[in-house]
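All protein chains but one are shown in place.
For reference, chains read A and B in written order, and residue numbers begin at 1 within each chain.
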Amino acid sequence: MKKMMGALILGSSLVLSACSSAGGSTEAEGESYPEQPVQIVVPWDAGGDTDAINRVIAEELEKELEQDVIVKNISGGSGVIGAQQTLDAKPDGYTLLAIHDSMAMSELMGQADFGYFDFQPVSLMTSTYDLVATHPENPWDNMEDVVADAEGNPESITYAASIGSTSQLEPALIQTAADIQFNIVGYEGTAKRMKAIVANDVHLGSVSIAAGKEYMADDRMKLLGYTGEERSDEFPDVPTLKEQGIDVTSAVSRGIAAPKDTPEAIVEKLSDALQNVAESESFQERMEELGSEVSYKNTEEYVQFLGENEVEMKESLETSGLLE
Amino acid sequence: MDSILLSFESILNIQTILILLAGVVAGIIVGSIPGFTITMGVALTLPFSFSMDPVNGIALMMGVQVGGSAGGLITSCLFGIPGTPSSVATTFDGYPMVKNGEAGKALAIGLWSSFIGTIISGIILIFTAPILAEWALEFGPWEMFALMLFGISAIASLSDGSLIKGLISGMLGILFALVGSDPLTAIPRFTFGMSELMSGFNFLPVLIGLFAFSQLMSDIKRPPAPVPFNEASNVSYPLPKLLKDMWSSGTNVIRSSFIGTLVGILPAAGGSIANILSYDIAKKFSRKSHEFGKGTKEGIIAAESANNSSIGGSFVPMLAFGIPGDAVTAMMLGALLIHGIQPGPLLMENQPVLVYGIFISFFLAAFLMLIVQSLGIKVFLKINNIPQHVLIPVILLLCVLGSFAVNNRMFDVWVLLAFGLIGYWMKANLFPLAPFILGIILGPMIEENLRQAISVSPDLTTFFTRPISAVLLVMAAASLTYGIISSMKQNKPNEYEQENKESA
C-alpha cells in the first residue's frame, strides 16, 4: 500500500507540473504566442468543404505563426457539438473554432443556446456561393421556367436541402422572393444531395462551383442560377438569381473564432497572421480550386459583419416561415 | 492501356510502397485494438496525406483501411470483440473456432479470405467501375429503403435461440439509433434536454460497450476453460491445408466478395453491412447452416471476404461521382479536394493515371497486408497466453481511451458504460446482440430513405413499380420468411428447456 501511495504522489506531482506549464503560457499575452501547437476545431466531418478550407488555412497559418496548427474534427449536431467544446475551452489562443453561418441558424432555430458573440470572432476568411442545379432531363432551362411551373403546380417541384442548416435557407428564400411553394425534401450533407440531383431523385438542389464544373462538362447537370451578387468567373453563362427576378443572394461565409475572453493581443496577432494568409497567392489559388472566394475581414469588420448577418438571417427565416 | 502502364510507374517506386506498408502496419494495429476503428486510423493519417502527392496520400489511407479491416479480424477471433464495426459477423464463428483450439486456423482463414476478397473486388473494379457507377445511381430512396429492409431481414436468421428476442433486440437497436437530431428535420429527438445527445450515440462506444463488456464480464463470471492446446492448428496452420480449405469453399469466397463489392458501391452502405449481410446469405445458402455460429470456416470466409471487398466497392461512387460512401472515403475525397482534384464523372477521363494508380495500390495493399499479417499472426497468438486478469483491465482501459478519442469528451465514455450494462443484461437474458447492431446500423438509413421517398412522392406504390425496389422487397420478404421458418424448425422441441441448458 505504501508503494501505491508513493506512486500517487509521483503521479500527482507529474500532473501538477503539467498544469503549471500550461498555465504559464496564458500570462504571456501574445508576446511569445504561440509557444505550443494551435488547434482549430472544425465542428464538421473530415472531408467536407468546411474541413478542406480550414485545413488549407491551417497549413498556411502554420507558416505565418511558425508553429504547428492542427485541425481537429468534432462533428455532429450541425456543428453544435464542436462549438460547445470550444466554448468551454481555455481562452488562451490555443483552441480556435472554424465557424460559418450555421451557427446563427442553430441559435435561431433553438438547436444551440449560444451564437457568434459567445465567442471572440477573429477574421472572416472566405465566401462560397452556390449554384442551383437540376438534371438535364428536366424541362426548365433557368429559374424563370421553374418559377412559372411552380406557380401553376405548388409543391410539385422537389428541392433537396439539409433542413436546419444553411442549405435550407436557399429554397426558403427563393420561395418567399418568388412567391411559390417547393416540396423541400431533407437530404443531410452535400454528398447525398449531389447524388439525388445526378440521379434525378429530386428536381432541384444546390451544388458547389467545383462540383458543378465537373458535372456540367459531362452533361449530367443543368445549372439554373447562381446565388452570388454577380455572375461567377467560372460560369459566366449562368445568370444570378437577381438577374432572373428573384431577389436572393446567399453565401456561406467561413471564418475563425476564439473562445470569449481570449487576450486582445493574441486575437490581433492571429487576425494579422490570417490577413497574410488571405493575401498569399498560394492560398488564393487553392481557394479558387475549391470554388470559394477569399473575402478577408479583420476582427472589427468581422464583428460588424456577423452582427448584420445575424439580423439578415433572422429576417429571412421569418419571411420564409421557418421562424415565427 | 497506356495509362495503366503509366499508373504502374507512378506506384511502383520505393517511396509509395513504403508509404503503403506504413499504412498497412498502422491499420493492422489500429484495427486489432478493441475500441479503435479504421475511421479513426484514417483520420489520423489525413494531415500527413496533405503534404504528399495525391497518389501517395490516397495510398497511405488505403493502406490503413485494408490493413485495419484485416486487423479487426484478430480481436474478433481472439476475444470475441469486433475490432472494428465491419468485423461484427467475424466474431460469430471466429471466436468459437478459437475456443475449439484452432486459433491459428481461424486467423489464417480470415486473413486469406480478406486477401482474396480484396483481389476479387479489385478485379471487378478495374473492368467495370464505370458501369457499376451508373448502376449505383439507380438506387434512389425507394431502392435504398428496400435494400436496407432486406438487410434487416437478416435478424431472423441471426437470432439463434428465440426469434422474438432477436426481433426485440433489433428494434431496440433501431430505437437507440434514433436518439439525436432527426436527419430530415433537424429536430432533437429523445434527447431529454441533454445537448450531448444532439448528435446521437456514437457508434463506437455503443459497439464496444455491447460486445466488449458482455464478453469480458461473462469471462469474469465464469473464467473460460483453458483452450485445448493443439500444436497443429492452434499456432500456425500449414499453408497447403489452408489453400485446400479455401479451394473447397470457392463459391462462398466468390459470392461473398461479389456481395461485398456491390454493397460497398452503394452510398452509405459499407463494410459493416457487407460483413453481416454476406454472413447471413452464406448461412442461408449453406447445406450445413446449423454449423454456423459454432466455429465453421464458412462463416469466417463469408464475413471477412465481404468486408474487405466492400472497401474496393466504396471507391466507385467516390471516384465517379465525388459521393463518398462512408466516413473513410469521405476523408479520401477530402485528400483529393485539397489537391484541387474534384472527383466526378470526368475523373476517369481526365486523370486515368491517378484512378488506375488508386486501383493498383489497392491490389498492392492486399499483398502487403497478407505478408505483414502472416508474420504478425504468431505475435498476436501470444496474446492468448496472457492471463485474463491482466488482459481485462488493459482492454477496458483501451476501450475508455478509444471512446474518449472519438470526440474528445467523457460523455462517450459514459455511453460506453451504459451500453456495457445493456449488453450484459441482454447476454445474461439470452437476447442476441447481433440484431441490435444491425438495427443500429440500418435503422437510421431505413428511416431516412423511407421518409425521403414519401416526401418526394406520397404514393407508396412507387416502391413496387420501380423494378429494383420491387425485387429487393420480394427478396426481403423471402429472406424474413425463410429465417422465421428455419428458426421455428430449430426450436420446436421445447425452447425453454434448451435455453435452460445453455444458461446453466
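The definition used in the following text is that contacts are C-beta pairs under 8 Å (C-beta built on N, C-alpha and C of every residue); 3 or more make two chains touch, one makes a residue touch a chain.
Heads up, the rule we're going with is that contacts and distances are computed from a predicted model.
Its record in UniProt calls the unshown chain "Tripartite tricarboxylate transporter TctB family protein", which is the match among "Tripartite tricarboxylate transporter TctB family protein", "Sulfopyruvate decarboxylase subunit beta", "UDP-glucose 4-epimerase" or "Autoinducer 2 import system permease protein LsrD". From the set A:G186, A:G212, A:P263 or A:G291, the residue in touch with the chain omitted from the display is A:G186, counting the whole complex.
When the omitted chain is restored, the residue from B:I4, B:I254, B:I383 or B:L417 that touches it is B:L417.
Of the listed positions B:I392, B:I468 or B:I484, the one in contact with the omitted chain in the full complex is B:I392.
Within the complete assembly, residues 44, 164-165, 167-168, 171-172, 174-175, 178, 182, 184-185, 187-190, 192, 217, 220-221, 387-390, 392-394, 396-398, 400-401, 404-405, 408, 410, 413-414, 417, 420-421, 424, 429-431, 443, 446-447, 450-451, 454-455, 458, 496, 499-500, 503 of chain B touch the chain that is not shown.
One rule holds for everything that comes next: only the chains that are shown with their structure count from here on.
Separating the CA-averaged centres of chain A and chain B is a span of 32 Å.
Against chain A, in their complex, chain B makes its touches with residues 43, 46-47, 50, 137-141, 180-181, 183-188, 195-196, 198-200, 267-268, 317, 321-324, 327, 330-335, 337-338, 340, 342-347, 407-409, 448, 451-452, 455-456. Interface residues of chain A, counted against chain B in their complex, comprise 45-49, 51-52, 55-56, 59, 70-78, 80-81, 84-85, 109, 111-113, 158, 162-165, 183, 185-188, 191-192, 194-196, 198-199, 201-202, 210-211, 213-215, 217-218, 220, 286, 289-290.
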